[in-house]
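Structure provided below as structure tokens; questions to follow.
Removed: one protein chain of the complex. Kept in place: all other protein chains.
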Amino acid sequence: MPDAKLLETFANPHPRRPYTIEHVAEEFTSLCPKTGHPDFGSVILRYGPGRTCVELKSYKLYLQSFRNQGIFYEDVTNCIAHDLIGLMKPRWLILETRWRGRGGIRSTITVSHGRQG
Amino acid sequence: MPDAKLLETFANPHPRRPYTIEHVAEEFTSLCPKTGHPDFGSVILRYGPGRTCVELKSYKLYLQSFRNQGIFYEDVTNCIAHDLIGLMKPRWLILETRWRGRGGIRSTITVSHGRQG
Amino acid sequence: MPDAKLLETFANPHPRRPYTIEHVAEEFTSLCPKTGHPDFGSVILRYGPGRTCVELKSYKLYLQSFRNQGIFYEDVTNCIAHDLIGLMKPRWLILETRWRGRGGIRSTITVSHGRQG
Amino acid sequence: MPDAKLLETFANPHPRRPYTIEHVAEEFTSLCPKTGHPDFGSVILRYGPGRTCVELKSYKLYLQSFRNQGIFYEDVTNCIAHDLIGLMKPRWLILETRWRGRGGIRSTITVSHGRQG
Amino acid sequence: MPDAKLLETFANPHPRRPYTIEHVAEEFTSLCPKTGHPDFGSVILRYGPGRTCVELKSYKLYLQSFRNQGIFYEDVTNCIAHDLIGLMKPRWLILETRWRGRGGIRSTITVSHGRQG
Amino acid sequence: MPDAKLLETFANPHPRRPYTIEHVAEEFTSLCPKTGHPDFGSVILRYGPGRTCVELKSYKLYLQSFRNQGIFYEDVTNCIAHDLIGLMKPRWLILETRWRGRGGIRSTITVSHGRQG
Amino acid sequence: MPDAKLLETFANPHPRRPYTIEHVAEEFTSLCPKTGHPDFGSVILRYGPGRTCVELKSYKLYLQSFRNQGIFYEDVTNCIAHDLIGLMKPRWLILETRWRGRGGIRSTITVSHGRQG
Amino acid sequence: MPDAKLLETFANPHPRRPYTIEHVAEEFTSLCPKTGHPDFGSVILRYGPGRTCVELKSYKLYLQSFRNQGIFYEDVTNCIAHDLIGLMKPRWLILETRWRGRGGIRSTITVSHGRQG
Amino acid sequence: MPDAKLLETFANPHPRRPYTIEHVAEEFTSLCPKTGHPDFGSVILRYGPGRTCVELKSYKLYLQSFRNQGIFYEDVTNCIAHDLIGLMKPRWLILETRWRGRGGIRSTITVSHGRQG
Partner (left out) sequence: MPDAKLLETFANPHPRRPYTIEHVAEEFTSLCPKTGHPDFGSVILRYGPGRTCVELKSYKLYLQSFRNQGIFYEDVTNCIAHDLIGLMKPRWLILETRWRGRGGIRSTITVSHGRQG
């Protein structure tokens, strides 16, 4: 079950300088809430850090917590974005999920928060 | 025969937050209305959802309904865009069809509705 | 409906010299006999011509005749190989079908007749 | 000899909606007017259709009419753009030619007409 | 928990002719028995069918049954090969698993049964 | 019109040592004898030189001499192989032509003479 | 130990004309300060030179001085950017580090200084 | 020795219409002035022609004249840009050199003149 | 300092069945014994396990122990092969190292032990 409490932060070591962090997790999996079949995809996170950054190992464990959750593409994307925005209060954040094909159709969902740059 | 009634929607689970949905269907086929020979291509849909989203399986069946239809590239593209705009009232929508070559010429048709972003 | 009578031949212009002909058709489609959903794939034909060669346009029309036929991967492959062997009496022939993924699994079926080379 | 009279149009089936048409012809050849050696390249046409669209088969025959013409890269590009603009009165048009290397140098020529969008 | 009883067969429609069937499943996942972290990989099956063929949907469900199983790479590979050989009695079979990197090292395990060809 | 007299040779500078020469010409074009439309392809020559080698510029002019010739794929391939074998008396020779697609089908023709190696 | 004193400059030979210099170092390695395991990545430097440019060999030795340093991704990136900005006073500078995956997650960190162009 | 006098022009056949010309020379080599070792790279020229265009064969000979010249990356790039701007008076020009790696570092230098468009 | 004592084994779970294990480590680095500059490369291990298999984490730590060792390409390759053969007594083993370029030259060294298959 997705669990935002798994997420940890560390203090941004360079809080005054705007810069960009990107993490690409290519091994994401959850379950289709309709059929129970597994979905596979990538989760691309880009953000401008504020006072804190998400700690990489805790982020990995958080993503793994979706493994046996039945959840739609749109909800996965908005859920991860929501949890990370609440956790880090970033200057801006873009969260993109890219899903391998189902029935010959590949999907990508993208949520933006704030203005990059 | 293309049939817009095949299309179904579900309520956008995050209607207040602007975000982007992309579906890439790489297995589209219809017939050339002149020669009767099959055309093969991809249909790329990108949109900003309003109150509803197109349901993925119904969208797949809708695309399959062009299989034995004689129809020009330009009409396929405008027809799908028209049906989806009427169905979902999206904030914005881009519909692109990319066709495999005929006589050594590859074609791409793109229709936009509203302003992305 | 697949129809071997669509296939035509022309006399091999160089019947004494052993050589190899390959035709790759990347726009093959038939229907799944269980679900009725379309299958998409490529058909790769390689053969050493005997007295006759398959005429290219008739071969294309023959492949198109599977468009609305419900038929399994294994049968498509053996059926095309069988029709071409009966038609051309080639020195040798390899018929391979490569199918786009269904449920996350991509399949390839290969039938050989005689000995290449 | 290049011949603009080969070009035919059909009425734009959706004249009110701005959209984009792209045709990529990868099998273009003409002759170098200096050396007589053949030049090979691709012709990429993108345009926003006005009242008419160029008919695809006639466009192919038109491009084939350069086959034995001695003509420089710059002239080919401006000539095709000129003929298509006169023929279709498009909202905008971009005509690009990409040439395979000569003497280790690959060239690309691009002509724009109007403003894309 | 991996369950060979999920596997079903259908009668080989062409039992006299030797031919080759390949299924590539790119969305395999199981758990590391040491750390509990998920492993991701591809399962490539190639075989010469005897009297029966493995049914594709049952094979997919069988592969999904490893999802929450703690099991080493070597055991996954030998286990799937063992179950399929017992099920189908193929003329020959090659089972290969390709694993995404762990600690900067990517692994591939290959089991062969009988002689291809 | 194809003209074998355009071909010239030079003496193999290392006639005692068996070695291999490959020339890949990616800009070959001839005409379809049925439709008159141009065909485009690559010509791959590999051979073990005997006493003479084909001179590269003369070979290029020879290939250009097919430009306005109506000729089938099979004949092009056998014709070039025949002319080069007569010209050079190579230890062995492989001549392959790879053709861009027509009607969604790509073809490759291969002629061998003698035994490589 | 990272050592900014390793860096040397040479006078910009064209100080009046704004232009862009990019250096891509694909063989960067440092140590994870938590686990001691090595990290591997690329360092991409782009800048508009002011009065001086960084000398390439000294830059290489400077990057090598991180080899046995325990340091986080974010700190590596800001540290290199800081040292180069202090050294060269460039018109603008972008420093990007791209890290190979750890635990299935690939990261990229980007620091900008001034305005490109 | 680089020699701008090798460069020749021809009159722009379409001086009123703004368009773009690109020449990519992938076989450039000069010498490192420090070590004497050869440097290898590509020279990418893009410009909007004014009254004249650079003649392609003369441009090739001009680039070959750097073959045995000891010269830094930055100087090569500014030198070629300077010579072409003086020669052609283009509306705008971008000159980019991309160098193969030295000591694990690949470099790209870009000079702009005027405003593209 | 390379240390074979870091290597650990586990009992081959399927010692009777011949099969193949491959581990690709793309993040190998050691030092050039002449210049002290770092070398970067990949280590590809393929073997047929006997009674034991090399444990993956211990193998990673073993490869990391070359990090600050001055050692030639040929010695790295033979050293790793020697240590693994002594450790595991495999049926057969192939050890390949692929090195990134130095001075424009990329090298690969391959050692074989026993006969594959």
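Per-chain residue numbering starts at 1, and chain names A, B, C, D, E, F, G, H and I are given in the order in which the chains are listed.
The definition used in the following text is that contacts are C-beta pairs under 8 Å (C-beta built on N, C-alpha and C of every residue); 3 or more make two chains touch, one makes a residue touch a chain.
No experiment lies behind these values; they were computed from the predicted model shown.
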Omitted-chain contact residue, chosen from F:I21, F:I71 or F:I85: F:I21
Residue ranges of chain D at the interface with the undisplayed chain: 37, 40, 100-101, 103-104
Touch list for chain H against the chain that is not drawn: 26-27, 29, 37-38, 40, 64, 67-68, 100
Positions on chain F contacted by the hidden chain, ascending: 12-14, 17-27, 49, 53, 56-57, 59-60
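Just so we're on the same page, only the chains that are shown with their structure count from here on.
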Distance-maximising chain from chain H - centres being C-alpha averages: E
Between chain F and chain C, distance of the C-alpha-averaged centres to the nearest whole Å: 28
Residues of chain D engaged with two or more neighbouring chains: 26-27
In contact (per the touch rule at the top): chain pairs: A-B, A-C, A-E, A-G, B-C, B-D, B-F, C-E, C-F, D-F, D-H, E-G, E-I, G-H, G-I, H-I
